[in-house]
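Every protein chain but one is kept in place in this view of the complex.
Lettered A and B in written order, each chain numbered from 1.
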Amino acid sequence: MQGKSLVVEPVTRIEGEARIIITLDDAGRVNNVYYQVLELRGFEAFCRGRLAEEMPRISQTICGVCSVAHHMASAKAVDRLFGREPTETATKIRELVHNIYMIDDHLLHLAVMALADLLAERSSELRGLVDVARKYPEVVKRLISARYITTSIIKKICGRTVHVPIAIPGGVSRKLSKEDLEFIEKSLRELRGHLQYTLELFKSALSKSQRLQELSKREDYELKTYYLGLVSEDGSLNFYDGVLKIVDYRGSEVATFKPEDYTKYITERYEEWSYSKFPYLTIVGWRGIEEEGIVRVGSLARLNVSSRVPTEWASEEYKEMIDFFGGGKVINNTLAYHWARLIENIYALEVAEMITVEDRDLLISGEVVNLEGTPMYEGVGVVEAARGVLIHHYKTSLDFLVTEVNVITPTAINNAAINAQLKKIALRSHASPLVDEGLSSLVSDLEIAIRAFDPCNSCAAHVAGSRLIRVFIYDSRGNLLKVV
Amino acid sequence: MTRPNIVIVHGAICGGCDVALANSVEAISKFLENFELAYWSVAVDSRLSDLKSLNRIDVAVFMGGVRTSEDEEMAKWLREKSRILVAFGSCSAYGGIPGLAALIPPSELVNSVKSTITTSSQGEGVIELSKLPELGTYRALPHVVDVNIVVPGCPPPINVVNEFVDVLLKHISSGKLEGPLVVAGTKAQCENCPRKPRDLSKLQIPDIKRIYESRIEENKCFLEQGILCLGPITREGCEHSCINANMPCTGCFGPLPGFEDVGLRYIAGILALVAIEREKELLEQGLAKILDKLVDRLGVLYRYTLPWSRLYKLRLSLGSGGRAR
Partner (left out) sequence: MAFLCKWCSGAAAELAGVSRLLYSPNVIPIIVPCSGRVDPDLVVEAFINGADGVIVAGCHTPSDCHYIAGNFKAFKRVYLLKKLLSDFGIEPERLRLEWISAVESQKLKTVFDEFTSTIRILGPLRAETRGGSV
């Protein structure tokens, strides 16, 4: 029976806040790890009674990092409940904004959260953006310029960069002007150069860093999970629309289904110790937080699930990544999420470029809204947010007041996987958490893994809010040993 | 000479205010030049113990509403330790959108999570180890502690963040700060609105419409289209971002100086003018029918400011009783 306490708080460089609890057995070895999300804002409750058409503006405040994704998923659910098929112009404008948002979100994660992990020569050498900016000012400058471009494009179209207002039932509130389009085209040309740079930066860091290479080959960083993602009808990568597909860790297809059927494939489990629930695949069933039964979403999952990347440059980059990880279609190493994000940036850029060229006329002169439709009073909207599959599901009364809300966010879907990943690393770690050095090395390994997922705790806790990640270490009798 | 230090701390957030800071490159560079960034979990690896061990805090930036007991403790601790305390973002300043949960008992919030259509099973046993923080009465920061600066917006746009940094630099060297100083305009959105009707005294609000009912006309005042824009009661400063995207203002910059309760003011000043030219024709019955079209009063009138309203204050003072909604 020990009496010492170990608590680590917060887990830094993630969005929002959460806590890690590590339990030890009597011999002082780790026997379990829990990732705990801590606050509650209550969207499922307070959205009841709201005007359905206002949900895209309201529900996106679940998260200020992926607000555009929430806005779009919500918009699609609202289109459905009003029974209005959005116009072509509206769809193209939304798709354009959505793909730019993907790049923006991935770059934000890279710049503010991941860079220190990727560029550090030793573990914990770089403690965040300030350190990185000091050591690699050029890198930070380029990323800032790149994000300046993405945020400017979103602002041009939507009036603001965070919590955008444009989606309405059956359409969007405005079309683009010729000036808007010229600005966007010029911006995309500039952006291309920046994205090329970030990809080269990553690949060079990877090739120079033994540390990174080791991490990407470590067995305890590999999780053989199921993968879930949105794909086009032909199976190719698609962030905005399509069908949902599940594959297993070898790449075999488990199921493909329409977004409105999601309730048959996803179930959620509520645990008293976290305000974020644990979604799992209904087909597989809940097997606890064990590698074999859980599902992952997000950039790595999307590449694993889709049959191909339908744009030229991105698909070349994807081939390189496949080769690095041994040639198999499905990559299970968690660190690969970082590389996958950079490839997805390229894909999103190419999609945006295509829209501005092929759909130019639609963007500036089509109908923005369709006011006709037979209301269904219920709707499901699914998109890929940066972190993975995002589901919004609403039911309304006959005067379009929301009666029920169900939102499943990608970080919630990854909740079990994050826990499983942490547990795997902690259980295999030789570091003794009772010793300072051992603890900091363990915590560093854990945090690197968490950051690779790019969790968005505001989303996972939409039910709630968040606080920094803390690590609590308990012994087998439940005595708090340490907080870090 | 040590630079003054700055900490950035979270209540019940969505992350948007952190992004707003990250997007304001000019502001961030000024911060890093002039301040020691002692704590910002999103970007820097300092631990809570580092925060708690600071001897003094020159500037504390608090984002998010005060939802849990931990948020409240943190707010009080920061007020004690800090020279300048900033309520950053509409949640911190007025309550924000999560303020719509303020009238709902915490147990119902938790139940709403447990009872969604896909939640079918429940884990057993609490891990006594780490109890979740308790949900208390939801409040805006200025209702918990005194603040020196308020930066409104959901989230504050780049121009406002830049202005905020300038205000901070101006006041950090001087002694006392008369507060709270609100980094936003003192006039309503209408003042400089690109759609401002030429003669405001002739403004007619014909009806109350929801945005799905018909095409939203660009360049025409929303009120004249029957769409309830909160511009008349909301501080300017955002450069009409939503209005320029052809959507009505929903009031994230909060009420004009001198008013606390957005809903009461909007009823008094704007809704009382609905169908003004047809009052004697419609009579009470006809007018009531139009007013009934405002079905979601809380969501429209108090979307960002419910915890800030006088009615909320009244409700809290009753201590108990009555089912809200």
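Going forward, contacts are C-beta pairs under 8 Å (C-beta built on N, C-alpha and C of every residue); 3 or more make two chains touch, one makes a residue touch a chain.
Since this is a predicted model, take the numbers as computed values, not measurements.
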| item | value |
| --- | --- |
| Contact list for the unshown chain, restricted to visible chains | B |
| For chain B, residues in touch with the removed chain | 102-105, 137, 261, 263-265, 267-268, 271-274, 276, 279-280, 283-284, 287-288, 291, 294, 297-298, 301, 310-325 |
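Going forward, only the chains that are shown with their structure count from here on.
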| item | value |
| --- | --- |
| In the complex with chain A, residue positions of chain B that touch it | 10-20, 22-23, 25, 32, 37, 41-49, 64-65, 67-68, 70-71, 96-98, 100-101, 104, 106, 108-114, 116-123, 125-130, 132-133, 135, 154-155, 157-158, 210-212, 214-216, 218, 238, 241-247, 250, 295-296, 298-300, 303, 325 |
| Chain A - residues contacting chain B, complex | 8-10, 12-17, 19, 21, 23, 34, 36, 38-42, 44-51, 53-54, 57-58, 61-65, 67, 82, 108, 111-113, 116, 124, 127-130, 133, 144, 147-148, 151, 155, 157-166, 168-170, 173-174, 262-263, 266-275, 277, 279, 286, 369, 371, 393, 399-401, 404-406, 408, 456, 458, 463-470, 472, 474, 478, 480, 484 |
